[in-house]
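First the structure, then my questions, so here it is.
Note that one protein chain is taken out, while the other chains of the complex remain in position.
== chain A ==
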Amino acid sequence: PPILSRLNPSRWSCGPPAAEGNVQDEESDTRKINNSFLRDHNYATEADIISTVEFNPSGELLATGDKGGRVVVFQREQETKSEPQRRGEYNVYSTFQSHDPEFDYLKSLEIEEKINKIRWLPQQNAAYFLLSTNDKTVKLWKISERDRRPEGYNLKDEDGRIRDPSTITSLRVPVLQNTDLMVEATARRVFSNAHTYHINSISVNSDLQTYISTDDLRVNLWNLEITDQSFNIVDIKPCNMEDLTEVITAAEFHPQQCNTLAYSSSRGSVRLCDMRKQALCDTHCKFFEEPEDPSTRSFFSEIISSISDIKFSHSGRFLMTRDYLTVKVWDLNMETRPVQTYQVHDYLRGKLCSLYENDCIFDKFECVWNGSDSVIMTGSYNNFFRMFDRNTKKDVTLEASRENSKPRAILKPRKVCVGGKRRKDEVTVDSLDFSKKILHSAWHPQENIIAVAASNNLYIFQDKVT
């Protein structure tokens, strides 16, 4: 039976952060605690709104970034033989303030501390590394555990106060003692001053030495070790800004080919670039764009064709793009049209003018693959999210909300009524709540565990295998 029917929520909201090792002051801790358990999202502080969600490559850790510049990392519990049904729940592992609000004095503008993207590096030693970025600056964070510390210093006492050397009568060798587990997050690199426009994507290369950061008009290549230099590899800024009609909306490295990257545009196209061909990848190797359907043309056609997210499949054979109404799967060998197109919420097609008026038409939804590339998932409004099984062609709409998900309860499929009589439990288009949007979600790299961000709440759903 398809996995979609057996999804099993074990719901979490962003609960109080773990007490150990937080690089965070008391006030923000309190604020987070107070707001997380409010039933009505509208009263929640905007700073708590989750802006990115990402599993690490092993799936052991799950990171979230929020509008207040904080990163909260969850860790999966080890399965224990004594409680096999408590199958690997996620608990808060570390919380830290990644970015702070800045003020650009030259332009008299604030630089938001909102975390736009988090990308993990594959684990190479005991510590974990992730890249987090706001609009202007990328930072490399090291998250490490400490369960031992040296004790018995000569020159300072246990509290850290310096001892008066004249009181020292004997010498001793400090000894490592076990302590409570502490998780520390330290900023190891800060990559700044390379972007004039707002950073929308970061992507780690498969060579694990470089990564790209992308803003509206440029893609920059960095070495993870070097913070004072970056190499611009794509630049679509016109000489005359009046001629600007297209911006870059997302970019990603190919999962296996370290020379290949793809970037999407606001015009609905994707360009694949090979860094070996030339230093500046302004000319593409491949150009993916679906010809427009003239029967559906309107003044909003271009806006809804703007791609909000691209993701390579794990296999590296396919590329998925998300525009306002659809998700498309492209075969990298065929540029003329996608191999599959999935309608996310086509019932909104008749409401585009209203959605333009209230700016919802500019919402940027993300999309994700499951570990085997057989299912894709993306968000919608009313806290709905959609999954499409590429093999069986079945799809399902689910809802992430407190009211509908009790722990261990099975998620009930939802349906939007698109006309005619509304059946029981169906939701009419007019009653959809457009302030409740699922923009960010993540899928565990191997297992059927998904993380869905709904405003300031994080929902983690697991597929219960019987």
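To be clear about the criterion, contacts are C-beta pairs under 8 Å (C-beta built on N, C-alpha and C of every residue); 3 or more make two chains touch, one makes a residue touch a chain; residues count from 1.
Rule of thumb we're sticking to: contacts and distances are computed from a predicted model.
Peer 1: Out of "Translation initiation factor eIF2B subunit delta", "SERTA domain-containing protein", "Pyrroline-5-carboxylate reductase" or "Calcineurin B homologous protein 1 isoform X2", what name does the UniProt record list for the absent chain?
Peer 2: The chain we cannot see is recorded in UniProt as "SERTA domain-containing protein".
Peer 1: Thinking of the whole complex, not just what is shown, which of A:Leu208, A:Ile226 or A:Leu244 touches the missing chain?
Peer 2: Spelled out, the listed residue whose C-beta touches the missing chain is A:Leu244.
Peer 1: Using the touch rule from the top, list residues of chain A that touch the missing partner.
Peer 2: 104, 106-112, 135, 196-198, 216-217, 240-247, 249, 266, 294-300, 302-303, 306, 350-360, 362, 430-435
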